[in-house]
Structure formats: C-alpha cells, structure tokens
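A single protein chain has been omitted; all remaining protein chains appear in their positions.
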Amino acid sequence: MVVLETVLDATWEHVVLVYTTLFVSILVSIPLAFAALYSKKLELVVMKFANLVQAVPSFAVVAIMVPLLGIGFTPALVAIMLRALLPIVKNTYIGLTNVDPALIDYAEGVGLNQWQIHRYIRLPNAYPAMFAGIKFAGILANSIAVLTAFIGSGGLGEIIFQGLIGYNTNTLLSGAIPAIMLAIFIDLSFTILEKKVTPVHAGE
Amino acid sequence: MQSKRLFDRIDSIRFTGITKRYGNSFAVKDLDLEIKGGELLILIGPSGSGKTTTLRMINRMIEQDSGNVTINGLDTKDVDPVRLRRNIGYVIQNIGLFPHMTIGENIGLVPKLEGWEKKQQLERIKTLLNFVSLPPEMFMDRYPGQLSGGQQQRVGLARAMAMDPPLFLMDEPFGALDPILRKQLQKEFLKIKDEINRTIVFVTHDIEEALVLGDRIAIMNQAELVQVGPPEELIFNPANDLVADIVDTQRKFKHMDTLRVKDLMSPFENKYVLEGNTEVCDAVDEMTKREIENAFVFEGEKLLGEVTMVDLMKCKSKSQKLIDIARPIKTFQPKDSVAFALSELKNSGEYLAVVMNSGEPVGILVSDEVLLKLI
Partner (left out) sequence: MLTIQTVADVWSRHLMTIRTIEHLQMFSLALILSIIIGVSIGIFIYMKQRTANPVLNFLNIVETIPDLALIVLLLPILKLGAGPTIAACVLYSILPIARNTYTGLKGVDEQYTYVAEAIGLSPRETLLKVKIPMSLPLIAGGIRIALVFCMGVVTLGGLVAAGGLGTVLQNGIQLYQKDAILVAGLWTGILAVFLDSFAGMIEKKLQERYGTW
C-alpha cells in the first residue's frame, strides 16, 4: 500500500520538476527564436536540430545524461529541456516569421522602431503558435518527468518504479494515475490559456 | 467485372415532364425534349437556365423530382447508375484527370475496372491517344501536370471514349481555353465527331460554338426550354426576343460590309512566336509550356508560316527544324474588310491568319464561322 502522503509528496516533486523545466525552457526559447530572426545560420541549426532531436527516444536522452551529468534533479531537468525546448523555439520562430510583410512595412512607415515592431507586431502574432508549442512541450515534459525518476529526479515515476520492482499493481497505479491526471490538467489549462491569448479574443 | 453493354446505339433520349427544384426555385421546369440518335444537341442559355442540370439528369448525376428520362425507351431510373455511366462518355470543363495516374492509367481506368486484359487495355489506350493526336509513346507515361491545358482536354476526350460509348455528355469542354486554342480543338472535335458518329449532348454558353458544332440547339432560360431547332431556324425564325438576342447574328451581319479586320482581330502576343531554326522536339516542349497549340514561325522579322502542335507531333524526324515544316499562312492588313478576309480564309480552308501592319505582326484573325455561314 502506498501512503497518500507519499503520493502527494511525489506529485509535488513532479509538478516542480515539470514547471521548472517548462519555465526555464520558455525563458531560453523566446530569445533564441528572436535571435534566429537575425541569423540564418542559427535558424538552420535550430530547425534541423529540432527535427532531429524529436526523433530520438526520450529514454536514450535521459540515459545519456548519466555519464555526462550524473544523477539527480539537474540531469533530469537538462534531459527534459533537451526535448521540450525545441518545440517551443521552433513554433515561436514560425509564429514570428509568419507575419504579413505589409504589416511590418506599415509599422515601419508609421515610425515604430525594431524593438516596438517585435513587441507589438511580431510577438502577439506568434502567440497561437507559441502556445501550441508550449502545450506540446508541457505534455512532453510531464511524460519524460515520469521517466527521469529512473535517474533519481524523484516524482511520480519513483512510485511507479517501486511498483515495478515488486510488481505491485496498487503501487503502479498510484504512480500512474496522478501522472495521467496531471497530463490532462496541463492539456486543459494550456488549451484555455491558448484561447485567451489568441489575437481574435485579444482584439475584442 | 465485365458488364454487358446497355445499348450499342442511341435511337432517342426522351425527357418527359421533367422538373427539378432546389428549395423554392426551379432548376428545370416541365421539360419535354427529345434528343435523336446520332445528332449533336447543344444545350445553351444563361447561367442558372437549367442546361447543366438537364445534362446531368441523363447520367443520373442529378436525380429529377418528377418526370422520366428514357434512353431507347428504357427508364434510367431502372438502371444501376454505375452501369449507366459506364455506357456514357463524359467530358467536363475542368477535365478532372486524376493527378496521381499517368495519362495511360487515366484513360484505361474504366476498362481496367471492367476486367479487360492488360494487352487489350494498352491497345485501346494507344488507339485513343493516336485518335486525339497525342503520340502514345510520348504521352502515355506522363502525368497530367506535365501537359498543357489543350493536351489535357484531349486526354479528357480520350478517357470519355475508352468504353466506346454510344452517347457522350459534354459540359462546356472548351470553356476554359483561350479563343485560339478553343478554335483549334473545336475544329479537331468536328472531325472526330464525324468519324465516330455518336449521339452527343453538349452544354455551352458560347453561341458561336453552338452554331458551329450543333446539329440542333436547345435554348433554355429560367429553368424552361425556350426553343429547339437547327441553327438556321434559330437565326431566321427566333421564337422570341430572347432567342434573337442570344443568337445575335443579325446585328453582326448588318454591319458586315463596314467591319474591318482590326475590329475583329485578337491582339498579337509574343507567346505565339517561334524561331525558324528551333528543332521540332524543342518546339513541342516550348508550346506545351506556353499552353499554345498554334505558333507562328519567324526568321528575324520575316514571317515564314504557321505550325500546329498536331503537325509537330506527327513529325517523324525530331531533328527537323521548324523552317522545314512551317506551312504558309495568309496575312491581312488591319484596314482590309472582314468580308474579304473571311471569304479568302474560306476559299483556302484556313481558319487562322496573321494581321500585319507595315511588316510587323499586330493581330491574329480567327475565322468567324458563324459569319462565314452567312456570306
């Protein structure tokens, strides 16, 4: 039997891991996406690397952290970020570039400077794509965070792995079910957030 | 499965008391019409007149609300629509060749589904491609996207002929082509029509096309049949003002003697120009790319003559130059009278001429066969 307290503790660890990675990923992604606007080389690397990394199995990424960074919270965070970062950068970049050039021309014409164009034209235009990327990254992070318990990150995966050792169904489920509920929560909350920031609504 | 033919020839197609509504409005109202076996009947009228609806009720792509359509006395309602359609050739304006199939596969699709043997299919495809002046060895394995609009329309016709149907339905088949291309295909179509001698129902909104191609013309307006008869009857004996207005030739005819070539010509475009030393196979590719079926061959400023896509593709030696095969073409001056120009064209059996103004091509004159009939 698993004590409720253990489950709650693990859930809290899990949430901290997922949202920390997501937060750091967003902080890194957005400047990176803007930087890609200025450098063709960086753009190429980001887009190519994004597609490539997407194909690598998460478990392989998590495992490779061990010889490189050891075990614990930090290697787990890096592993998750490696997978979660690129969908956000990629989507944000696509959103930033998908602006009607006429709009940019007009903005320049009425005297907005580069920074103002980024802030008031490109960024709002990128919100829907950006949030789709963040949502995807969030679900991915939640999924990989289960796995990183295997390299000592803690979280709900740890309960699952305990259950696997003794093959205890109850233990297994008390790790798996909260993880699934968290996934659905992330999906729903970001869908709602996504709707809120979509320009159609913002313009109302 | 090989299905038995429904009919080998058409004796008559009869519409009796046909009505089709969409909501509160009539698409076709109380239509009675007989199409005779072997004739080419044109359905013409403004958009929304019910001409296309009428055509589509023959192969049950649209089902009438009341009344009967019979073919050789057989009510189409009693026939499985799939079987009915396989006995009817169908050609439409946007052609609809399947982009994922080669030209050969497009033409051979229904024969294949009917269970023909491979060899038999291949033979049929080759015969048909030759029939529409597209050399099979050149076109069979290409994809529709690699063909010009005119070539695609020929393949569309070949596909309709695949099962050798006794009846063809044609829904504005030349409607999307530019006037010169349309003229060329109409001319070829008239030849084919005489050769295959089938019953054809043909929808168009172009009265000239109707007068040139039609054995009889049915004029429709606001879901009703206004008048049906041979072209002469419509021209000289219009049932009402609307028919007279659609036929409209009186007015053209009245001014015939005052009309000049420059009033009737289309502007000359550079896409029709090919150099005399171009090789024939390069010319075919170039004309496909430019979407033209006729080209005028120049050597520098000098007009040598005309070539058509059909001539080029019949040519055996591909290393020949255009200069060797260009046929002489009539030229006129902008100020020549139309009556003179048209009768000259009629006498020489040509339908195209170049209009030259002090040594420079300025226009293209396409024979107006409606006017020709009236000279």
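Worth pointing out:
The chains carry the letters A and B, assigned in the order they are written, with residues numbered from 1 in each.
Please note the rule applied: contacts are C-beta pairs under 8 Å (C-beta built on N, C-alpha and C of every residue); 3 or more make two chains touch, one makes a residue touch a chain.
Source: prediction; values computed, not measured.
Interface note: of A:54, A:74 or A:116, the residue touching the hidden chain in the full complex is A:54. The chain not displayed touches chain B at residues 59, 61, 82-88, 90, 92, 94, 96, 98-100, 109-110, 113, 143-145, 159-160.
Although one chain is not drawn, its touching partners on chain A can still be listed: residues 52, 54-61, 63-64, 66-67, 139, 142-143, 145-147, 150-151, 157, 160-161, 163-164, 167, 169, 172-173, 175-177, 179-180, 183-184, 186-187.
Heads up, the rule we're going with is that only the chains that are shown with their structure count from here on.
Once the centre of each chain is set as its mean CA position, chain A and chain B turn out to be 60 Å apart.
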